[in-house]
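Selected chains only, in their assembly positions.
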């Protein structure tokens, strides 16, 4: 399939980047069911680190095997597969080149408290495993946030200068951010903007609620009102905050209680101009056939 | 336009620097409406990091688009454009060489408390984006101040040895500095002097009030009185503190309530021998035509 105009246009936004990075971004955008559409569905598997193996894989025990996760990503024809080091290593050779890979460079776990993550992978690892990019989580607001931004800046320069994209999970928490604020519209917009300012190629945020969290921001949102009750309008504001839509933004979460609600959220993302979804537990915690069906339903919306 | 004697004289002050740095300083001083005058008006856009996207761009939503900010800087003929990494990247190729660029290397945000900033850009980034210089904020007085000075020293040597100017935002806060003291005359003079001692090519401070903050300094200001009620005399003291006027100093703030007061402040800066203004929100938060008009009114004063 030849590169589409849509993708060509997206690449034009990344004018500050090297041809190598654009080639890898193009690989991601031209892969799988959504190839050429400018939309992305990514399979992330970092729950093992975050919640432990049983809570992640007991519902569908074949997923304990890293090869299964590769197969799911390949057979479902999602755009890419993002995971920490060990998971990518165990399959990197068998499935070399079959699906775009994103190495997650930092990870948290639920044995410790606090809003921080450990560096668990290196840009060199992403190179040797043939990844198209690296992933990194920041917690804007947390007591570790400046340090995380600085780590991102270092890793980002390393990655970009080697032609690797950066995917930034921007999850505000701590500091002046309340619990509700973690998915507040103003906070998510801020989180997306901050990731864009840091030079992220792709930004990953949670689907925002209609809550406005920061007192300092309330007057602005009152003076320049948005139709905050409409999820698509909220997505639109996030895209606006991502350089007026000139950065790719993918979404997760959203509080859906079933598949119907999930697909409603996906439609809101599409209608608001969002670039796609990251779908983890909803895919690998059900049987492969069910997962493929759900992922295809989602991709149907975006296609 | 040939280099003027005024600019030639300014370059002579930077006798410790390389020809590469002087070339970049000359590019800044010979660009735009104020070319050759030794005065500067710079467009800074770091509010997105500092206050979030809506508070920065909702009043004039086209400014969500980084290209708009480049266009504003170019069309208004200001001397230069200063912004964090993401904003400069998104436009660096389209507008290559059309306006002198300053990459801001550190940034704070309003989700966390405390007087510190994160390193969010690198000297290598400034090189690849074709900048004439780098910007860096220090908070003299704060609990992070010594660390910030040390970061500045490292980045400064890196930048200068590659021919890049350093623009130092010197904003005292914390420590022995009271809230009023942040714009106190003695404190701003100290802040400007400290930036000069650190080797800053251009110093950015707030327009000082007539408040004297440090007890230890009061007897000096009583013994050697200044006409502190006169804003131009206050600017003059700041210039004196910047190596007797041999370092370029630009000003922001000043507490103006409308355009008339803003232009009064600009006249005080000019009359006191200051080198110009940094004008952010007053420009990008109004329509392009209004912004260009205001910037030209300001530059009329300096021209």
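The letters A and B name the chains in turn, as written, and every chain counts its residues from 1.
Criterion: a contact is a pair of C-beta atoms (placed from the backbone, for glycine too) under 8 Å apart; a residue touches a chain by one contact, two chains touch by 3 or more.
None of the values given here were measured: they were computed from a predicted structure.
S.K.: 2 identical chains shown; how many in the complete assembly?
M.R.: 5
By our rule, only the chains that are shown with their structure count from here on.
S.K.: Between chain A and chain B, tell me the centre distance in angstrom, where each centre is the average of that chain's C-alpha atoms.
M.R.: Inter-chain centre distance comes to 36 Å.
S.K.: So in the complex, the part of chain B that touches chain A is made up of which residues?
M.R.: Within the complex, chain B touches chain A at residues 48-49, 51-55, 58-59, 61, 64-66, 84-94, 107, 109-113, 116-122, 124-125, 128-129.
S.K.: In their shared complex, at which residues does chain A touch chain B?
M.R.: Touching chain B: residues 13, 15-17, 140-143, 145-147, 149-150, 153, 157, 161, 172, 175-177, 186-187, 189-190, 192-194, 196-200, 214, 216-217, 220-221, 223-224, 237, 240-241, 243-244, 246-247 of chain A.
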